[in-house]
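Here it is, the structure, as structure tokens.
The complex appears here minus one protein chain, its other protein chains still in place.
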Amino acid sequence: MTTNTQITRTSNLPKIIHYAKEFLFWFVLIATFLFSIFPLYWMFITSLKPRTDVEMTPPTFMPFVDYQPTLDNYVDVFLKDRAGAGFAEADQEATRKISEFPTTLTNSVIITTVTTILAVLMGTLAAYAFSRFQIKGEADMRFFILSTRMLPPVVVLIPVFLMFNQPGELVNNALQNIPISFIQAFGESIKDFSLRNSYIGITLLYITFGLPFVVWMMKGFFDEIPKEYEEAAMMDGYSRLEAIWKIVLPEAFPAMLATSVFVVITAWNEFVFVLLLNRDNATTVPPFLFSILGYGQVEWGRTAATSVLFLIPIIVFTFLARNHLLRGVTFGAVRR
Amino acid sequence: MVNSGLTQNNQLDKEHSGDKPLRVRFRWLTDNRMSFLFLSPTMLLLLFIAIFPLIWSLRLSFTDWSVIGDAGKIPEPVGFHSYGTALGLGETRTEKRVGVEVAERFAITGQFVLPTVIIELLLGFGLAMLLNRKFLGRGLLMTVMLIPMMLTPVIVALYWKYMLRTDIGVINYLIHDIFGGPRIDWLNQIKIAIWALVLADVWMWTPFMMLISLAGLSAVPKYLYEAADVDQASAWFKFRHITLPMVTPLLLIAVLFRTMDAYRLFDQAWVLTGGGPGGSTEVMSFYLYLVAFKDFETGLASAIGYIMLIVIIALANLLIRKINEIADEG
Partner (left out) sequence: MAEVKIKNLSKRFNLDSPLAVDGVNLDIADGEFLVLLGPSGCGKTTTLRCIAGLETQTEGEIYIGDQLVNGLPAGERDIAFVFQFYALYPHLSAYDNVAFPLRAQNLQKDEVDQRVQQVAKLLRIEKILKRRPTGLPSGEQQRIALGRAIIRRPQVFLMDEPLTNLDAALRTDMRVELKHLQADMATTMIYVTHDQTEALSMAHRIAIMNLGVLQQVGTPLEVYNHPATLFVAGFIGTPPMNLINCHLNGSNSLSDESGAFTISISEIQNLKSKIQNPNAPLMFGVRSEDISVDTAEGAGEVRGEVIVREPLGDETIYEVEIGQNIIRVKTEPTLILNTGDNVGLNFAHDRIHIFDAESQKAIKF
């Protein structure tokens, strides 16, 4: 019987360790999951809370159980602040003005879309050239492109502000030194041109932010597409341009989509530059969100609803591109 | 047999019409021209919007120009004066105060960057070690963990501000009412406010560290562990001599990225704490913004910007050298 007890003894302890490990594993797993998801959950249920529930202590956790969810906050998103008291009355409700949310959201969409299309297009072409052609000083150029991403944005904020403020004047000052009258006149005519409060200025800026990323990522993808594809097409009587169009781009398209997600997110989320440069016009949602924080009492329900509306595209993007994202956030350092 | 179909089929060469290839279209677009055409838009834009401003601000950093008062004036050169002031070599009282402030803000930045990156690294790597296996819902967890780092920083900060409130914040409710801890005044106490920034950043970016660690861990070849098992190596030995050396290069890259990002943190400081209380969360980016666009000391701000730049380049180089060293050894 000694052998028997020995067997039970030796097989029981590992079993306990095994269960303890399993327990620890699932505990950590669930805790991590909850920690990640909780702020999002909290934002979502806050956006559904009636005004009275938002600031309640103890807070309520479960819609339908703790409180009756309402879409009032979502209606509020599109309306300006209620001035003073008595906001419950119907006639006042009707006279409230439309908020800046629709405008800023439209701006966000326009700026992000144009930025993404141009940045991905330009970056893809540059990446193709880097991948396929022997270019003098290629390593230096690539380092230069990458280094622009290392800059703390605030450092370039000052000169960009100055440059965007009155680029026309800068050019004019230079042109006035040329003693030719029509050139001077041309300088005068563009003197007041400004890139502040304009779609063009902020879009150019966001393209610049996105480009290093696109070039870096797309070069990685092109390096993985065999150059024999183009060579085969070129043997068959196509020019390189046609080969790119017919063979390389269809192959690279999924990669371009994955890359574009990052450009979208950079442009969509940017705050400082648009806050400083586009205070009066062509403003996007992040500064608007910050502005409704206001002073004193914050309407958390409405803020939550605005945030949810603004975050939906990002969450959808994250979901769609989830398999490419890790490679993206590490600039391709992690290969999948 | 293999060739039966071929020997009997002679119609191809009989019909050989020898259709001459057409002239290739876009013949003028030689490879050289194409590479120039493809590269120039990107290079030009980067030159104008990233490099040109940088050179301009270098020039401004040697002047005492102010965007508000001196618009239209030719900037007055003052040499290294602004740099001296920023580094605490100033003579007047205000200049000395600036020097003290810059040093303080660098310290604050360090107090934010260091704990943030270390906590994220340890937590992320630890989680990855635990979760490095196949389990139900792994894909879902990975996707959920990707979300925080994609979110708009302003909104993240807004939401942590709401959750960290002393009176109605859900965090304090959990700490105080559920677990019986003290109510913490996260945002209004000098020693604590910086930790609110750390907390929000850890929430956003720990998943990033975890996902990179997981990628690194799953790339370690299984046979190494099997070989160690054959040699009856301890778990610690396997971790120390197999796991760690294999994932370190990737982790260092992640640390590099996180350090660079944490160093330039702005949005969260602006929204979550507003630099307060008492300037205790004014990280460098935030301070620079104030000098440039509140005090309108453009020259001084440019100089501080350059000091920031030099510090981060030095730091990044140090890390990159370390990464290359390890890569060379491996």
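Letters A and B mark the chains as written, and numbering starts fresh at 1 in each.
Simple rule for what comes next: a residue touches a chain if its C-beta (ideal position, glycine included) is under 8 Å from a C-beta of that chain, and two chains touch if they have at least 3 such contacts.
All values reported here derive from a predicted model rather than from experimental measurement.
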Original post:
Among A:235, A:257 or A:316, which residue is in contact with the omitted chain in the full complex?
Top reply: A:235
Original post:
Residue-wise, where is chain B in contact with the chain that is not depicted?
Top reply: 2-3, 5-7, 9-13, 15-24, 27
**OP:** State which residues belonging to chain A touch the missing partner chain.
**Re:** 226, 228-229, 231-239, 242, 247, 250-251
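Convention: only the chains that are shown with their structure count from here on.
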Subject >> Mean-CA-position distance for chain B and chain A (Å) >> reply: 14
**OP:** Using the touch rule from the top, collect the residues of chain A that touch chain B in their complex.
**Re:** 24-25, 28-29, 32-33, 35-37, 39-40, 42-43, 46, 54-59, 122-123, 125-126, 128-130, 133, 135, 141, 144-145, 148, 150-163, 204-205, 207-208, 211-212, 215, 237-242, 265, 268-269, 271-272, 276, 286, 289-290, 293, 298, 300, 303-304, 307, 310-311, 314-315, 317-319, 322, 325-326, 329-331, 333-334, 336
Original post:
How about chain B: which of its residues touch chain A in the complex?
Top reply: 21-22, 24-27, 29, 31-32, 34-35, 37-39, 41-43, 45-46, 49-54, 56-57, 60, 67, 127, 130-131, 133, 135, 141-156, 158-160, 162-163, 167-168, 170, 173, 177, 203, 207-208, 210-212, 215-216, 250, 253-254, 257, 260, 263-264, 266-267, 270-271, 284-285, 288-289, 292-293, 298, 301-302, 305-306, 308-309, 312-313, 316
